[in-house]
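For this view, one protein chain was removed and the others were kept in their places.
For subunit A:
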Amino acid sequence: MRITCPLCGARDRREFYYSGAAVALDRPAPEAGAEVWDDYLHNRDNPAGVTRDMWYHELGCGSWVVVTRNTVSHEVIGTALARDEKGRGA
């Protein structure tokens, strides 16, 4: 599998550390309540299809990258820097 780091270009997935759903970008307010925090930390969709998840270019530039990919075909549809996605209010 190949992932295109927005800074470094197309790289082997072994350069990346996988962490999970891009939900991680949306940290709730501290006082948001147990249910919201439970969703943020624990509850995940498990789609057969398009998913967005977080990959860390650990053996590269150290960027956190949001990867949009298809879990069925393994196609990588797009990648973006997490900091940019965050800026867009993702």
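By our rule, a contact is a pair of C-beta atoms (placed from the backbone, for glycine too) under 8 Å apart; a residue touches a chain by one contact, two chains touch by 3 or more; residues count from 1.
The working rule: contacts and distances are computed from a predicted model.
*Asks:* The hidden chain: which UniProt name fits, "Cytochrome bc1 complex cytochrome b subunit", "ABC transporter ATP-binding protein", "Sarcosine oxidase, alpha subunit family protein" or "Cysteine desulfuration protein SufE"?
*Replies:* From the listed options "Cytochrome bc1 complex cytochrome b subunit", "ABC transporter ATP-binding protein", "Sarcosine oxidase, alpha subunit family protein" or "Cysteine desulfuration protein SufE", the omitted chain resolves to "Sarcosine oxidase, alpha subunit family protein".
*Asks:* Given the full complex, what residues of subunit A touch the hidden partner chain?
*Replies:* 1-2, 10, 12-13, 17, 19, 24-25, 27-28, 30-32, 34, 37, 41, 54, 56, 58, 62-64, 74-76, 81-83, 86-87
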